[in-house]
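Only a single protein chain was left out; the remaining protein chains are all shown in position.
Going in written order, the chains are labelled A, B and C, and every chain counts its residues from 1.
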Amino acid sequence: MLRFILRRTLQIIPTLLVVVLIIFVIFSVVPGSFISSLMSEGRNATNADVMAHLNQQFGLDKPLLVRLGDYLWGLAQFDLGISYRTREPVWNVIEPRLWPSIKLALAAMFFAAIIGIPLGFIAALKPGSMIDSGTMMLAISGLSLPEFWFGLLLMYVFALQLGWLPSFGYQADSIRHIILPAIALGVSPMALLARTTRAGVLDVMNADFVRTARAKGLSEPRLVRGHVARNVLVLVLTTLGLQVGSLMGQAIVIEKLFSWPGIGSLLVDSVAARDIPVVQGAVIVIVLWFLVINMLVDVAYAAIDPRIKVT
Amino acid sequence: MRLRFNLVLGLLLAAIVIIAGVFAAWIAPYHPIIDADLMNSEMPPSWEHWMGTDGQGRDVFSRVLYGAQVSLTVGLVSQLINSCIGTALGVSAGYFGGWWDDLVNGLTNVMLAIPSLVFALAIMAVLGPGLPSLLIALGLTNWSWTCRIARSSTLSLKNQGFVQAAKVAGFGDGNIMRTQILPNIIGPVLVMATLGIGGAVLAEAALSFLGVGIRPPQPSWGNMLTDARELLRAAPWAAVFPGLAIFITVLGFNLLGDGMRDLLDPHMRTRRA
Amino acid sequence: MLTRLGLIAALSLGTATIAMAQDATPTDGGKLVFTAPYGNSITSLDITATPHTQDEIVAKALNRSLYKWNPEKGQPELDLAESVEKSDDGKTYTYKLKEATFHNGDKLDADDVLWSYNRLADPKKALPGAEQMLQIAGVSEFQAGTADQISGLKKIDDMTVEITVTNLADPGWNLMSNYAPIYSKDYAEDQLASKPNGLGPFKMANYVAGSKIELVKFEDYFEEGKPHLDKLDIMLMGEASARDVAFRNGEIDVNILGPVQYEAYGQDDALKDNILEVAEVYTRNIGFNPKVEAFQDKRVRQAINYAINKDLIVEKLLKNKAYPAVSWLPVSSPAFDRNAEPYAYDPEKSKELLKEAGYETGLSFSVTATPNESWGVPIVEAIIPMLSKVGVQVTTDPVESAVLSDKILSDNFETFIWSNSSGPDALKYLTCFYSKTSQTACNYVKFSNPEFDKLVEQAGSETDPAKQADILRQANNVLQEEAPVWFFNYNKAVMAYQPWVHGLKPNSMELAIQDYEDIWIDADAPASRK
């Protein structure tokens, strides 16, 4: 098991390297610069000397390859560099955003799972029935809403009209603040989960071993508990993992809308300000999260499915 | 079977959107850009303006119709690009194996790991807003699933009799891939693409919200929705109708894709729904 | 004419509201939930590292500068100094500092001032606030590296500082800047970004990056009896529609309004009485790049000014949350010509001018624009149909804000739409059209007109404010006639506040920058604010 984790960790490195390279290339040709973003408000012209000094200070006057080399060298020592914008180490900028981001992703996934999986089960129990069509339609509807639109709708209904929940913001110790953004973010993985679960249940229900179990004279509840659920879980786990893994990156819009202090909104702000080191750092974090979650999913697989050996 | 009902509904919705887009120029009563009358801005739906007017005094109905053109173009073309890239990489990787397979696999993992919205955002930042950039951004960032499916299907097809036979018969690799393998994986790829259309339409809306979508004043549903989000109270119709259009389109193509999948193989192993 | 009357009425109305609010005696205690509306994050808690208003909103609570802006009087006044003496030549100022305490307990002294200003101007630190130091004598030598400190700064004794400047202008305009605060020289510089230490009325309690800053009253604040509030929360909320919901829901106490909400709040009985309006000193405009041949012709530039019905745009699109512009300088400027008439909406005249200039047909250009609702793409969308009626084809070139300035500074545009400072210092902002001002400084349209140049030079050497204003008025009129830009509007900033909030000021520099120490909440505030 340990060897497996170690091996997978090593496999992360090339992936990460390519990601860093891609982002580096993209942002080396992107129009606009950190310097020009300083005066984007059009209020005060920034002193040309200051600009030149800034360029020098951040090494922006060096050739591209040298900058890339410097960055990679830093990265090898776990140094993400200095943020152009805040002039602090990038890690100091990212670190406070990490926990809110993870919290939101997990909360959204929790919502998606407790609604989506039962929905998929219900749909699959009577395939082709009205209930099946209805629940699937409901699930796909969830997939068909523009996120910010849905989020805004939630705000209007639950915060403004009903006054049940706060409409925005982050409170470290409050569950109430996370509910609306989690639902807004969770609705699309919810739909995906419902769909996967339905397909999975149908798949498993048609499997030979379920016929065997039926031939053994098992009652339906025992059948579902003993033979179907775990096998469906194996199928659903992948989707679940992929979704948790990618939610951190998908949360951009929702984080912006709900003023949620996550990695996604940091990323957008940093792209707008052309704060490349922070963009790099944020993307690295998002990618790492994805890779680590997937590794965990594989470990979980091994725990559930004896066919999969982790060495 | 009731599932057919969903398929038919999906087909119907998709057809409505396609017809609206193709015939926008004939159906639309007004020009979506030039026919703006600020004096008549934010008018509620009426006989003259079926869906009311927006903040600029433009006919929402006409803009929704022309928006269908943009959204469909975004959806179809970006998925076409995705499917081509994904299929080409997936089939060749599965077929040839070796270092090429490793490379494609690695690349696919990278693409999966970077959230497509983040990637698209970055590409849009480089290319600047506009339809061509959007097509490129969305076309380059969503092929990993298609690639995986194409690859795994190719792997299983590769060892089957008819492919082996073709090999023995001395057909070239390109020929085999084209004539033996491609026809057998086109179904799942088509399903992925259909499902992807909805995703692309939504991505357009999200990118517009982030300020890097279609170049205004060209109407796109994402643009319209973004512009109207503050008018929700004053002129809800300006936001409701494009929102509805997105909803119908995405729902339609999703139902269509799901239905197609069930039709192709009712018990297809759906590791990813 | 009507518009201007309305404008003046609106201005006095705004002041009246405030006057009323200040009638009552402030009560102490409670919490205010303020919003910073220009994004979902701030850059740094160290204001010297950033040029953004979003950060300034926070910095205003934490720090103090030598001078401060008095929004009511419309001029700078001493803040950290008790008194100032000006030398006979008008270039040397001697300040007697007040007794003041930093959040960490350090006492303010002359060395802190010297250290802060030297740090700001230090080229190695490349701080945007360096801009504010340029007027001080010896800064250019210091920046060039020929001096190891600013020669124009002198410590007389622990509480006395002498500052020498290079010209006759009042240094208060520069030194009041919130971007040039006084820091403690004994405080670790690398802590400033995370654990700020200022002289301001509030100190940091909790900072959730990307979400909010929670501040608490600083008991040793140097102004007696202030601040009134015990707590101040500043929420970072860039999304206007979300802010709207939060404000109506009572989750935030103030909300900077966009046009749509301005109209909606004005029509809402529950909200319309608690709206603060002010004419801000920003001029929104479309700048014509003379690189495009047609724009070298004054008639073309004028024709465009005639062709656009800006009153209609201001009314319908901006919901009157702006004042149609007459020329560059805003109405509140002393150099504004009250008799000047704005370009009328006259498509016929426009066509005529275009015909004369030889552009009856075939003129087309793109407007580089950000998504901003008041001076961005939506405005361009509105002028497209109007200009198409006089045969001019306009397209949009939508960009992010970082790209806009980049494109302008690198002369890579045909026209741009932007919002630029145009006050309160009229001379400073008219100098932007001086032919020797570079495009990268602020002469974005590379304006060059000998008559205008002469007037600006004259104004620069004029010490009598009234005469100076006279000259500048002439210059401003030349600018209007020459129309290097399309004069669109002057911003009207609008802030809605909850009924229990008092002491907000109509700050024409930037309404979102408030003197927090003067704000207080009354007994009607809900329990969550107590």
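Heads up, the rule we're going with is that contacts are C-beta pairs under 8 Å (C-beta built on N, C-alpha and C of every residue); 3 or more make two chains touch, one makes a residue touch a chain.
Note that contacts and distances are computed from a predicted model.
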Hidden chain of the complex, named as in its UniProt record, picked from "Heterodisulfide reductase", "Cytochrome C oxidase subunit II", "Hydrogenase-4 component F" or "ABC transporter ATP-binding protein": "ABC transporter ATP-binding protein"
Visible contact partners (per top-of-document touch definition) of the missing chain: A
Full-complex contact with the absent chain, from A:117, A:234, A:251 or A:278: A:234
On chain A, residues whose C-beta touches the chain left out of the figure: 206-209, 211-219, 222, 226-227, 230-231, 234, 304-307
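Going forward, only the chains that are shown with their structure count from here on.
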Gap in Å, rounded to a whole number, between the CA centres of chain C and chain B: 44
Chain A and chain C: spacing of chain centres that average the CA atoms, whole Å: 38
Interchain centroid distance [CA atoms averaged], chain A/chain B, Å: 21
Multi-partner residues of chain B (each touching 2 or more other chains): 125, 128, 229, 232
Multi-partner residues of chain A (each touching 2 or more other chains): 31-32, 152, 156, 256
Of all residues in chain B, those that touch chain A in their complex: 1-3, 5-6, 106-107, 109-110, 112-115, 117-118, 121-123, 125-126, 128, 198, 202, 205-206, 209-210, 222, 225, 229, 232, 239, 243, 246-247, 249-251, 254-255, 258, 266-273
Chain C-touching residues of chain B, taken from the complex the two chains share: 33-36, 38-39, 41, 55-57, 125, 128-130, 211-212, 215-217, 227, 229-234
Sites on chain A touched by chain B in the complex: 14-15, 18-19, 22-23, 26-27, 29-32, 127-130, 132-133, 136-137, 140-141, 143-149, 152, 156, 192-193, 195-196, 198-200, 202-203, 206, 235, 238-239, 242, 246, 248-250, 252-253, 256, 267-268, 271, 279, 283, 286-287, 290-291
